[in-house]
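All protein chains but one are shown in place.
Now for chain A:
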Amino acid sequence: MEGELVQPAPEETPRDANPANVGLELFGYVGIEAVLDQMRIKTMKTGFEFNLMVVGQSGLGKSTMVNTLFKSKVSRKPTGPGYEERIPKTVQLQSITHVIEEKGVKMKLTVTDTPGFGDQINNENCWDPIIKYINEQYEKYLREEILISRKRKIPDTRVHSCVYFVPPTGHWLRPLDLEFMRRLSKIVNMVPVIAKADTLTLEERAEFKKRIQKDLKAHGISVYPQEDFDDNSDDRILNNKIRDKMPFAVVGADKEHQVNGKRILGRKTKWGIIEVENPAHCEFPLLRDLLIRSHLQDLKDITHNVHYESYRMQRLNESNRLALSPINGLLGKDEVESDL
């Protein structure tokens, strides 16, 4: 567990202790703020992990989007013209890991793709392999956590964010979208996006978004950033602004073009160049900011403190307590299989 503050129970407070533990005024410079620098240096040294999952029908630009997000050929798929795309008969889960570095900060990025999702004629239960994968990562972490002698840094393969690509029909969410998001938003941070949004005019986008928001509300689907986890009113204001704009209408591109003398990432069509990083053209910058620049740590925290915890609680309640105690160590193998 991350650092926990132990508060003495009210009855036990000695009479002469300071009743106000917060708001103590310092009459000189102590240097507490230097801890931020220490944390920063440490983070830079150790680097951090981020696990992203992308889900959606084939052809919605998932791989391109990932490449655009991390400005590198992260996605395994070659995007050359001679490439034959084969739709697998069942949903596969493919993870690739890269280490990318920016200004001395290292990030171990794992992207999990889900080819075959929603592509068949009968897509019943096509979400099951995905749910299974996510739970398996929680299970892996749990097993490491309950060991007697634990690793200093437990490898974290848990999915921190699942980006769901909604096709830009402009109408409303399809039954498949609703079924998937309803189930997955309970176990992972779900970030829906409107894929290939360059097919919608600005008006159509706004209407589509409104309908999607209504749909999500009607079905009780809570997408990231979830309202329940706003820490304080500042967070709520910031997150409300984000929630208002979700799902983001995104366009992905990994080719550069010349626009006004600058090299811009975009798509060149007969009627103009769609600039991916131009907020007037699409909301890709908002998605990038959310996933990487502002809420990356929050995504990890919520995954750890909320989703993982509820998985852990579920497992502890299911299995026999004795089998799980530190004395015995690992969970019995048969118990694990029966629950998954």
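Here, a residue touches a chain if its C-beta (ideal position, glycine included) is under 8 Å from a C-beta of that chain, and two chains touch if they have at least 3 such contacts; residues count from 1.
Assume contacts and distances are computed from a predicted model.
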{"item": "Chain left out of the displayed complex - its UniProt protein name, from \"Fibronectin type III and SPRY domain containing 2\", \"Septin-type G domain-containing protein\", \"GMPAA guanyltransferase\" or \"2-oxoisovalerate dehydrogenase subunit alpha\"", "value": "\"Septin-type G domain-containing protein\""}
{"item": "Residue among A:120, A:213 or A:226 touching the omitted chain", "value": "A:120"}
{"item": "Candidates A:158, A:196, A:209 or A:315 - the one touching the absent chain", "value": "A:196"}
{"item": "Residue among A:42, A:151 or A:270 touching the omitted chain", "value": "A:270"}
{"item": "Omitted-chain contact residue, chosen from A:28, A:104 or A:175", "value": "A:175"}
{"item": "Footprint left on chain A by the chain that the document does not show", "value": "57-61, 81, 85, 87, 119-124, 167-172, 174-176, 178-179, 195-196, 198-199, 201-202, 215, 218-219, 267-275, 280-281"}
